[in-house]
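Below: the structure, in structure tokens.
Below is a slice of the complex: some chains, not all, each in place.
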Amino acid sequence: MSNHKVAVFRKEHFNAAHRLYNPAWTDEQNREVFGKCSNPNYHGHNYDLEVRVAGVPDPRTGYVLDMKILSDIIGEYVLEPFDHKNLNLDTDYFKNLNPTAENIVVVIYDILRARIDQALDLRVRLYETERNFVEYPA
Amino acid sequence: MSNHKVAVFRKEHFNAAHRLYNPAWTDEQNREVFGKCSNPNYHGHNYDLEVRVAGVPDPRTGYVLDMKILSDIIGEYVLEPFDHKNLNLDTDYFKNLNPTAENIVVVIYDILRARIDQALDLRVRLYETERNFVEYPA
């Protein structure tokens, strides 16, 4: 029964401020492209993060990966640096990278990919709002 | 970081009336197959629509596609003709096509596919109720 891959999903969340901004552009160009998302004083979101890991369950435990271990990895490497932070100012990841949902989800994927067994598939979904969300890899 | 495909999702909704009905059948056959969904005076739903577009983010914006543009396309070509309408009577799409969730989602896919850059992947999910929903392509 356990010869085939099962996917497990863990949902976490963090609250952060950000603004969309391309430093190569003038303020006017930024406003034109990013609208109110480019407000210089920042705005923010409750980000919901859904991490999917797929693999063959270990026959001794029936687990693909202990959800507590996955939750701890997400907590230490994603929530700790991102939660209740300003993504543009308080993290190194978005010093030179525009913190769109697309870019944030790729950053989180890269962080987690380095810390989860390469034998396991990884996919990350990030909800910026209930109506706007992203997934990587697509 | 932006060499790979990211999927972006936008959720919209519309409220519509419909009935399930095959004009090639008698009323009794329709009742037998479609049950209360075939009520001649129609019933209705709050349809939740989830549109997924996948592609490589533009390095200048960090966007696969500006969600505002996607939302405007859905608004003009799907919500405008479908919201607060009777799908059987008020649209041309279901004059000769039974408005099951399966058929509606394919119609919406075709409408959007014609208006979204062919380089981008498209997938549409439609919730008829919280417990019944469909996705195309599968």
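A and B label the chains in the order they appear, each numbered from 1.
In this section, a contact is a pair of C-beta atoms (placed from the backbone, for glycine too) under 8 Å apart; a residue touches a chain by one contact, two chains touch by 3 or more.
Everything quoted here is computed from the prediction, not taken from an experiment.
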Full complex stoichiometry in copies [only 2 chains shown in place]: 6
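Going forward, only the chains that are shown with their structure count from here on.
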Subunit A-touching residues of subunit B, taken from the complex the two chains share: 1-2, 4-12, 52, 54-55, 57, 60-64, 66-68, 121
Touching residues on subunit A, where the partner in the complex is subunit B: 20, 22, 24, 33-35, 97-103, 105-107, 110, 130-138
